[in-house]
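Following: one structure in structure tokens, then a few remarks.
With one protein chain held back, the other chains of the complex are shown just where they sit.
Showing chain A:
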Amino acid sequence: MNAITKLEFKKKIQDKGLWFWTFILPIVFIVGFISIFGGNTGADSEQLVVQIVPGYTVMFSFYIMISIVIAFIKDRDSGMTARIASTPLPTLQYFMGKWIPFILIVLIQIAVLFGFGVAVYDMPLGNAFALIMISVALAFVSTGCGMAMAVIAKTENMGIALTQVIALGGAMLGGLWMPVEFMPDIMQNIAQFLPHYWALQGYQTVILDGGNVLDVWASLLVLIAYGAVCIGIALSAYPRYLKLSKS
């Protein structure tokens, strides 16, 4: 498993596209939107920062799905998946080996974007343990979703299109772009079915309300449940993915 984890991590570090989606674009969005809304609306600056920095962090954490889809489809079409399946490495270890680097990347992404928020906008952080727990749960759900998509999607384009729907659709409906209170009632109800909403609620409870891990248990539960369902789908679809792999 370690061999697969190290290999995947090494490949991801060399992937310039991943750097763009994971760090550069989110920072551009954060700076851009804080400048636009901060300058013209006269909104409370702390609330604005605590809406935009965690909001865009959550949204862009789901973009890891693109990298996961590309990595899996490339392996499937190059024959590497079948080749690895011919080694004694158990399926679950291969799966974990591919998955762990992406979880680490999302955690680094969250640390970098929150660090940027603290350094540039004096964003408060609140209870560190609760923040870490929400971040781990967010990484679990976003990468879990990516793993499911990666084994289900037939083509890279299909995977990327569905990622856009999940990342952007979830961001819009989950209140990442604007507080859910500003949205119509029906949209507020829909938001509660989305992991994006629960991740942001968790972060805001910790950062704005000074909540601890007990205050965000509902967020943690929903995120972990979503992640577990996604991983369950990915594992059950894996034999089909293996059948489609070139060898």
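Keep in mind that, in the parts below, contacts are C-beta pairs under 8 Å (C-beta built on N, C-alpha and C of every residue); 3 or more make two chains touch, one makes a residue touch a chain; residues count from 1.
The working rule: contacts and distances are computed from a predicted model.
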| item | value |
| --- | --- |
| Chain excluded from display, named as in UniProt, from "Cbb3-type cytochrome c oxidase subunit", "Aldehyde dehydrogenase family protein", "ABC transporter ATP-binding protein" or "NADH-quinone oxidoreductase subunit K" | "ABC transporter ATP-binding protein" |
| Listed residues A:34, A:50, A:66 or A:84, member touching the removed chain | A:84 |
| For chain A, the residues touching the chain missing from this view | 2-4, 7, 10-11, 14, 78-80, 82-90, 239, 242-243, 245-247 |
